[in-house]
Each structure stands twice: as C-alpha cells, then as structure tokens.
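Every protein chain of the complex appears in place save one, which is left out.
Right after this comes chain A.
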Amino acid sequence: MAPPVAVSPLIKTARYSALIAGIIYGKKRYDHLKPIAAEERRIEEEEKKIKEEQDRIAKQLAEANEDTILK
C-alpha cells in the first residue's frame, strides 16, 4: 500500500472551512425558505377552498338546470 500523503495545510484548512461554510449556508437557506413554503401552502389551501366552493355552487346550478320533466 502506498504511504499516506502529507496534505498541505492550505488544502486542509480550505476543505474544513468550506465544510463549515456549507453547513452554515444550508442552515440559513433552509430557515429562509421554510416560512415562504408555509405561506405558499396556506395560500394554496385557501384558494382550493374557494375553488371547491365555486365548483359546488356550479354543480348545484347544473343539477337544477337539467331538472326537466322531459326526461
């Protein structure tokens, strides 16, 4: 087996600082995106309810309209 290579300190510091910077960036971005996604979900829920209500009304109208004695 080849002996392990002595890695230069610059590369070692760069690697681990990149790792820590990545962890911090990931955490910050996650905390930033979470409320935005919750807000979007809430808006979608509301719009779905409104649309459901309208569909219900439209269905009732359609049923009422096709209620003829000619059937």
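One rule holds for everything that comes next: a residue touches a chain if its C-beta (ideal position, glycine included) is under 8 Å from a C-beta of that chain, and two chains touch if they have at least 3 such contacts; residues count from 1.
Operating definition for what follows: contacts and distances are computed from a predicted model.
Between the listed names "ATP synthase subunit g", "Centromere protein M", "NADH dehydrogenase [ubiquinone] 1 beta subcomplex subunit 10" or "AP complex subunit sigma", the UniProt record for the complex's undisplayed chain reads "ATP synthase subunit g".
When you scan A:A14, A:I43 or A:I57 for touch with the missing chain, the hit is A:A14. Touching residues on chain A toward the chain that is not drawn are 1, 4-16, 18-30, 33-34, 36-38.
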